[in-house]
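Got a structure here, written out as structure tokens. Questions coming.
With one protein chain withheld, the remaining protein chains of the complex are depicted in position.
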Amino acid sequence: MASNGWGTLFKITTWGESHGKAVGVVIDGCPAGLPLCVEEIDQALAQRAPGKSPYTSPRDEADRAEILSGVFEGQTTGAPLSIAIANRNCDSSKYEPIKELLRPGHANSTYLQKYGVFDYRGGGRSSARETACRVAAGAVAKKILRHYGDIQVAAYVAQIGAVQAASQEHNWSRLREHTYASALYCPDAAATTAMSALLERALAEGDSVGGIVAFIVNPVPKALGDPVYEKLEAKLAHALMGLPAAKGFEIGSGFAGATWKGSEHNDSFIIHEGAARCATNHAGGLLGGITTGMPLYGRVAFKPASSIRKSLPTVTIEGKPATFTLPEGSRHDPCVAIRAVPVVEAMVALVLVDALLLDRSARL
Amino acid sequence: MASNGWGTLFKITTWGESHGKAVGVVIDGCPAGLPLCVEEIDQALAQRAPGKSPYTSPRDEADRAEILSGVFEGQTTGAPLSIAIANRNCDSSKYEPIKELLRPGHANSTYLQKYGVFDYRGGGRSSARETACRVAAGAVAKKILRHYGDIQVAAYVAQIGAVQAASQEHNWSRLREHTYASALYCPDAAATTAMSALLERALAEGDSVGGIVAFIVNPVPKALGDPVYEKLEAKLAHALMGLPAAKGFEIGSGFAGATWKGSEHNDSFIIHEGAARCATNHAGGLLGGITTGMPLYGRVAFKPASSIRKSLPTVTIEGKPATFTLPEGSRHDPCVAIRAVPVVEAMVALVLVDALLLDRSARL
Amino acid sequence: MASNGWGTLFKITTWGESHGKAVGVVIDGCPAGLPLCVEEIDQALAQRAPGKSPYTSPRDEADRAEILSGVFEGQTTGAPLSIAIANRNCDSSKYEPIKELLRPGHANSTYLQKYGVFDYRGGGRSSARETACRVAAGAVAKKILRHYGDIQVAAYVAQIGAVQAASQEHNWSRLREHTYASALYCPDAAATTAMSALLERALAEGDSVGGIVAFIVNPVPKALGDPVYEKLEAKLAHALMGLPAAKGFEIGSGFAGATWKGSEHNDSFIIHEGAARCATNHAGGLLGGITTGMPLYGRVAFKPASSIRKSLPTVTIEGKPATFTLPEGSRHDPCVAIRAVPVVEAMVALVLVDALLLDRSARL
Partner (left out) sequence: MASNGWGTLFKITTWGESHGKAVGVVIDGCPAGLPLCVEEIDQALAQRAPGKSPYTSPRDEADRAEILSGVFEGQTTGAPLSIAIANRNCDSSKYEPIKELLRPGHANSTYLQKYGVFDYRGGGRSSARETACRVAAGAVAKKILRHYGDIQVAAYVAQIGAVQAASQEHNWSRLREHTYASALYCPDAAATTAMSALLERALAEGDSVGGIVAFIVNPVPKALGDPVYEKLEAKLAHALMGLPAAKGFEIGSGFAGATWKGSEHNDSFIIHEGAARCATNHAGGLLGGITTGMPLYGRVAFKPASSIRKSLPTVTIEGKPATFTLPEGSRHDPCVAIRAVPVVEAMVALVLVDALLLDRSARL
């Protein structure tokens, strides 16, 4: 089945394996007339940057995108944008010793079952390397959002292990300034210190920890999203639960909202500067799947990375008991939530651009 | 935009408003050769039953489905199944007094913004009445699942307010027996007592409470789901976050998994009865978006129902301050999670049937 | 596979068999704010009217549509429109004698092969009865087209057997006035006389004849359609080749254009009333799959109806030689092209509405 794409009118298709020649994305349906240069994409890729901190696994060189089509004289033409990002520093030989082992917590066993074959080099297609393509496409989507009323998408690390950052919903400017200045993509300095200690300990133990990424969109145009099966929260959930290692999704009050009473949860309407708006925003900016105009916010939970230095019991493809040990020199992150921050932003941006374009067909 | 459908190969489209003539669903892509009679659909509708308990809002008569097409001599033909369910007991006049008010926590404000018009009678298209169509389609999907290795989908109320039921993952037979025997669709008797007390109090206060519904699928064929953007958990999240009042989704360890270490979370592989399987199932039955063969389990959080007896400040469509009071005699549930149980089962079944059909194209 | 629908943003799904309870259509994605009443649909159904002339097979009563959802206080709400049309006068018993026979030129053999089952009553799902649903949906689409610059879609019988009507492209008002006034839906009176004689002869012989339906759209907004794989002519071809008995499709110069030279075929640009336009229109209103603003015109070829009074050699389902004879009293048309006229109009209208809505996403 064709499962490597996302979107209805603004549609991406990604391709490439961790240790293949390159990874890339084709964007089909990008509106014409958007100024675009490759540096904007490279900047977005740098935020997902290998080598940025001790907490994200390094590649030697920064990712460089190449725009192969769809831009003419500095702006989009309505033709597909093809963007490729070369894979460098790919020594696949180190994966030879584990090519016959089912990897605990990893997709090689299910890919083998489904396809009868698995590209074991660095995780192949199931590698988080694929998310570079999402970030590249997200850079284009974010630029389109800025065109429409300067819509901004922000994400940040809200929790690592049990350490929680203070909520950032009411401090938008701090969020924008501090998130990417932090090695952990967490705008809360105190939490960052505690999280760093936790990560150091996990690294020392050869282990990994899970985390939670929060996202906020502000300002948000009214009336985005569609009812019933294509509610905006449903599409966000789809987009974000498709990220590697994602285990949970919340919008607005989320799971905590299940413990509230209706009289507490309902957001009253008031008149604000001459127009109706919600007095509070427990809904997270959505009613009936459609944006209210209030900020959109939610969270994504990520399990601890399955790739750890600790050895684990497993079995071989032939069904013999064995021990899985991560190859020396293979890249792995102690907490995938960190690097997920720009990827979450990208996916949220992709969902919103599609919703913007789709909304144009709602009325005569 | 066409947002009233779900599925790729097994595709449903639903129609109808709360107080229109009927609601219904067209199933396009149902495999031929499935024995089917209308009583099977009526039984499923009875589980979503109005009038079943003090905790779900009553309609006077049981829902009766009519199969208008797609079944010939007792079995499906491959042609679309059209199923209609009449709306009875629909007195729309009581909604007149609120037709000019923005309803807090409700979709009429966003529908108005998007479409310029809103069918205010009982919530119109945004009413949970639409979920009857999901249950009808789910009954067909569940029957297909039983055809394939007797795959069973079960859901139950796992939490109401702060009262949690004991986990049911390891007691499948109790789950099947006790859930629908309980007025709260909760197989844990002790929790049911506490939940009932909570609901009585909410009813007395004219208020509502939130809740959490858990779901389990067992047994699960291996290799269902697709990688990258169509991971099975992503499609489940999409399907379930599209339910009215859903605010959160988890698969496997979920948000709690974010606090674990990788060495704890990774499910080791062992040999069991001659075949490789996971020793534990923190993943919730999925790796890389594809089923491992272990049970699939997850949870959906529902906010407290927005329709409550307590009055709330609001504004009129013209932007004047007003008070919203639920019309006398209008139906409302103190906790939408209860009635959501069969709907969650239906959506999970729809996702799985589509995944079963899609999986047939993975290999030569 | 889900194959009973059409459209991307304005999406229809049809259901129902010839001799089931009803046939119907769900329109998902109809823009809100369109005034609509059931009489408008009934008028369209009357043009596809059983009993209208000696040349189309009669049902006793006129079709009556019922709008089950999606219209509130006389206008569309953005919710799905569900339209049902009851089947009356359905005596299925006469099909009993032929239920074990493969019908020459008919779909029961291929349906049996594909699905293992066939609803033999009057052709079941493969019956042209399904096209009533297309006409009902087309009535809504045509109304939307009138809203946008009064776009008009017209079709007419251009040929029956070897008898050709004069081209109608340059006589739009005559076309609109005379087509539906003619029992053969042919605005050329001289050709109508010759065609009638041909049809009388075919009826007398118990035979059928083929025909060609031409369509014209005028005026046509510029810039509708999309490049490469979704060219407007490609979508028109898809929509029209999906009609029962369709064997060929042409746009603009069509097959005749293959015999021309480029210097003759190229439509020069000129200045007309201050704007650039094509001096001629051999292209048929499309360049690169996108409308030029010139009238859109093309043709659809229909084979002679497979249901004829003459007996034909065939085999039974079990593979024994047999003779196929049409049951006494079963309905059949001597030339399906006649009744196809309003159906062609409906499909062209559906394609154009979708193109109008899709075009809104082309530019920032």
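So that you can tell them apart, the chains are marked A, B and C in the order they are listed, and the count of residues begins at 1 in each.
In this text, a contact is a pair of C-beta atoms (placed from the backbone, for glycine too) under 8 Å apart; a residue touches a chain by one contact, two chains touch by 3 or more.
Source: prediction; values computed, not measured.
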The one residue from C:S92, C:N171, C:S253 or C:S330 touching the chain left out of view is C:S253
Option from A:E17, A:D188 or A:D267 whose C-beta touches the chain left out: A:E17
Pick out the residues on chain A that sit against the missing chain. 1-5, 7-11, 13-17, 20-24, 26, 28-29, 32-33, 66, 68-70, 72-73, 75, 77-82, 84, 111, 114-119, 124-125
Had the left-out chain been drawn, it would touch chain C at residues 1, 3-6, 8, 14, 102, 104-107, 109-111, 113-116, 125-126, 130, 159, 161-162, 202, 205, 207-212, 222-223, 226-231, 233-242, 244, 246-255, 257-271, 274-276, 279, 282-284, 286-292, 301-308, 310, 312-315, 319-321, 337, 358-359, 361-363
Chain B residues touching the omitted chain (full complex): 8-10, 29, 31-34, 78-79, 144, 147, 227, 357-358, 360-364
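Everything that follows uses one rule, which is that only the chains that are shown with their structure count from here on.
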Same vs different contact residues, chain B with chain C, by half of numbers used: same
Please find the two chains that have the most C-beta pairs touching each other. A-B
Intercentroid distance (Cα basis), chain B paired with chain A, Å: 27
Could you put a whole-Å number on the gap between the CA centroids of chain B and chain C? 39
Residues of chain B that touch two or more other chains: which are they? 1, 3-5, 8, 14, 111, 114-116, 125
